[in-house]
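Have a look at this one before I ask anything.
Only one protein chain is missing from this complex, and each of the others stays in its spot.
Our next item is chain A:
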C-alpha cells in the first residue's frame, strides 16, 4: 500500500468510525448534565485547568458525599475550546444534544457572546461567573444569561471603594490620581467609561495606559507612570503582562503596595513569576484563596483521597482559579437544588434550572452550612438582577501565598444600574426582545 493510499484508507476509516460514534444518547433519566466547554490547551490553560478542575472537583464531591443533588446524579463531560469562539460553538452544538443539560459555563466572553441567541432559543442558562457581558446583569432583557457574583463594572467600583477605604473614606479620593494599566484588547478597555464616571463622581483623575498584547515589554508605560506619579496603579492585565508589570514597576521604583490588580490579575500564576517584585501586591477577588475552608477540606479528603481529584498538581488545590471553580460549582449545584424544591426531585430542564438561578439566594448562614464561610460572601440573584450582589475582597501576596487584607466590600450597584439598563434596553430594542416584568413574574410563581 503506497502512502497516499494508506492515508486515504485511514481517512475513510476515520469517517466511518465517526459515523458509528455519533452522540451517546440515552442517559438515565435521573441525571443532571453539565456540559463543560473547558480549555486545557493554549494560552489560557492555566485559568482553564484551575477553574474547570475546581468545578469538577465540587461536582465529584456532591456525587460521592451526597449521592448527587437529592438523589439526582450530576454528570459532565469536557469539550476542549482552547478559548476559541468557533471551537466553543462547535462544542455547544455537540454537547447540547445530550439530555438533562443544567447550565453552560464557558468561562470565555467570546464564546458566551456567540451563545447568547442559542441559549435563549434552547432555554438553558448561560453562566459567566466574574466576567461576561456587563449589561446581561439586567435579567429582564437577558433571561438566560447570568454574570454571577461580579461583572466588570462592579469590579471597577469595588476597586475604587477599596482604595477609598485605604485612604480613609470616599471623600478622600478628591484630587487623587489613578493610573489604569490595561491590556490592549476589548477586555482591557471595557472599564474605561466606568472609571470616567467614578472619577467625575468622586473627583479623582484617571489616566488610562494601554499595554499592547501580550505585554512582555512595558518600559515606556512605566516610565510615563513614574513621570506622572499617580497615587495608585490599577493593573487590568492578563497573562504574561502581569508579572512583567510588577517587575517593571520595581525597576522604575513604583511601590508595589500601591498597585491593585483586577480579577484577571489576581492568581498565583500572575505573581510567582515576578518573584520578589510581587511581594506586597494586592488584588481583588470574589473568592478567597487557601484550602482551609471546610468544603475544600472535604474535597481533599473525599475526592483527592479517593484519587479522583482533577488537578494534576496538588499544590494548586486552594489556588485562586481552583477556588473560583469550586465557588462556581456551589452556585450551579445550589441553583439546581433550589429549582428542585419547586419542580420536584428529578432531572430538570434548562428552563427550570434558569428559575433556580433566578432564585439563587445564599445568605451568610447558608454559605456557612455549605462549608464555604470566608471562601465567598453571599449571593442574591433575582429576575431583574442576574449578577446577585456579589461582594469582593482584597488579597495581598506575601511571597508565598495570598492573604486577605480587607472586609467584604460592596460595589456601588445603584450608581452602575442606570448605565447597565441603558445598554440592555438598547439591546432589547435592537433585537426585538420584550422586557420582562419582574413583579408580574414573581407573582405568577
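Basically, a residue touches a chain if its C-beta (ideal position, glycine included) is under 8 Å from a C-beta of that chain, and two chains touch if they have at least 3 such contacts; residues count from 1.
The criterion applied here is as follows: contacts and distances are computed from a predicted model.
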Per UniProt, the name of the complex member that is left out, chosen from "GDSL-like Lipase/Acylhydrolase", "Protein-export membrane protein SecF", "Branched-chain amino acid ABC transporter permease" or "Glycolate oxidase": "Branched-chain amino acid ABC transporter permease"
Residue touching the undisplayed chain, where the options are A:45, A:165 or A:405: A:45
Contact residue for the chain not shown (choose from A:30, A:80 or A:351): A:80
Of A:93, A:301 or A:314, the residue in touch with the unshown chain: A:93
Hidden partner chain, residues of chain A it touches: 2-4, 7-8, 14-15, 17-18, 21, 38, 40-41, 45, 49, 78-80, 82, 85-86, 89-90, 93-94, 97, 109-110, 113-114, 116-117, 133-134, 152, 184-187, 189-190, 193, 310, 423, 427, 430-431
